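Every protein chain but one is kept in place in this view of the complex.
Coming up: chain A.
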Amino acid sequence: LSSTSTMETTNFSVPSAEKVDGFPRRSMRRARQRRSHSSSQFRYQSSQVELTPLPLLKDAPVAELHDLFCKKLQQCCVLFDFLDCVADLKGKEIKRAALNELVESVATSRGVLIEPLYPEAIKMISVNIFRTLPPSENPEFDPEEDEPTLEASWPHLQLVYEFFLRFLESPDFQPSMAKRYIDQKFVLQLLELFDSEDPREREYLKTILHRVYGKLLGLRAYIRKQINNIFLRFIYETEHFNGVAELLEILGSIINGFALPLKAEHKQFLVRVLIPLHTAKSLSIFHAQLAYCVVQFMEKDATVTEFIIRGLLKYWPKTCTQKEVMFLGEIEEILDVIEPSQFIRIQEPLFKQIAACISSPHFQVAERALYFWNNEYILSLIEENCQVILPLVFATLYRVSKEHWNQTIVSLIYNVLKTFMEMNSKLFDDLTASYKLPAAARLWRADRRTLAAGSGVPIATCLGFLFFASSLSHHHLFL
């Protein structure tokens, strides 16, 4: 693992195949750009202590166990340079073994965690995991396309995270003692680590933060507030944060546990943070988690439905079809659990948007919208409100069925029209009959409007004006 980030760059030669087209393949470019780095270097400079192996924990007499545990924790506070993969191998091995022992001890034996060990354990964890994350190797890092930079010191870091997790999950863990050491500052630094590019690290952080949230009640409001700040910064300032999906996943389960009626703080979070998150450029990375959170809110309290749908309609993507498909997916998830009384409140604006999607020239957008009619619950809602919905979508369906380039879409529309016909044949016939006439009338009106907008006057006047203008300009020429 460490070899990936210590790759030599100096002697990298361009393969002959690359010279042919002059366009290096993406992977090549990445390999070339890869350079050794880690922000952690900054702190390596000071500490270089020789480690000596300590006796094994399992061999220690009970009386000395805690003392030895403490010594091992202190030993694990020494940091190593993983960018140089051959540096101090012995020390690295000793620390690795010690960490393994600590993990095992916390996980399996009871009565290890006594009060004096808390500050030592938290100190060891802080020293190891808290660091300024390095600048991204690739300034235009695209989480979907590019390989993430992996943390070089993962062999140790993983064990520290593992230890932290076991520590929190241990039956001996006492929140009342831990809260003195796991404080707001600690949590803030923990949250900053979610920006790590390494998905393994974020995975650990997710579980750990979840446990912290579960066990340390006094920190809950603070954690929620800081997550809010991270999201707001992500939406309105930087548009860059690697851990949005993980934080949303935690929030999903937090929302699940909200008490009813919802507090103003939580509603504000929905309206001012979750909904605007939909505007992010990198929505696709965390959309599933975001949609889950949104649906959770609805299931908690149906009255937020209107907020949510109107919010989504406000931020509806105007040019990005990929995002439009995601929005449609989310709408379907929402409609899946919507209460009929809420549905009535938003059906009009919603189905205007759906009609617009059906007429999208991008077949995936149209297709995704038409799939709504395959959903039995949605279909039942449509049927109940056929009088309102059919007039909203009819003209679009009729027109698109005649002119869409994609055959799948055309046949899907025929199915939808058929469904409507079966639902309410009277209304359907009325609309069909009246469609052609207003279509012609619309054209005529549009024509008249453009004429009026173009000249604002009848043709005869226009001619007169032309001659008037020409005589004026004639005048100008002589001037």
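Here is the rule we use: a contact is a pair of C-beta atoms (placed from the backbone, for glycine too) under 8 Å apart; a residue touches a chain by one contact, two chains touch by 3 or more; residues count from 1.
In this section, contacts and distances are computed from a predicted model.
Participant: Tell me the UniProt name of the left-out chain, picking from "Symplekin C-terminal domain-containing protein", "Cell division cycle protein 27 homolog A isoform X4", "Protein phosphatase 2, regulatory subunit A, beta b" or "DNA replication complex GINS protein PSF3".
Facilitator: "Protein phosphatase 2, regulatory subunit A, beta b"
Participant: Identify the residue among A:Leu150, A:Leu232 or A:Ala302 that touches the chain left out of the display.
Facilitator: Selected residue, touching the omitted chain: A:Leu232.
Participant: Which residue, A:Arg180, A:Lys314, A:Lys418 or A:Lys436, contacts the hidden chain when the whole complex is considered?
Facilitator: From the options A:Arg180, A:Lys314, A:Lys418 or A:Lys436, the contact with the absent chain belongs to A:Lys314.
Participant: Quick one: which of A:Thr108, A:Thr132, A:Gln322 or A:Thr432 touches the chain that's been left out?
Facilitator: In the full complex, the listed residue that touches the missing chain is A:Thr132.
Participant: Suppose we count only contacts with the excluded chain; which residues of chain A make the list?
Facilitator: For chain A, the residues touching the absent chain are 9-10, 14, 18-19, 22, 24, 35-37, 39, 41-43, 132, 134-135, 185, 188, 229, 232-233, 236-237, 272, 276, 314, 451, 454-455, 459, 462-463, 465-467, 469-474, 476-477.
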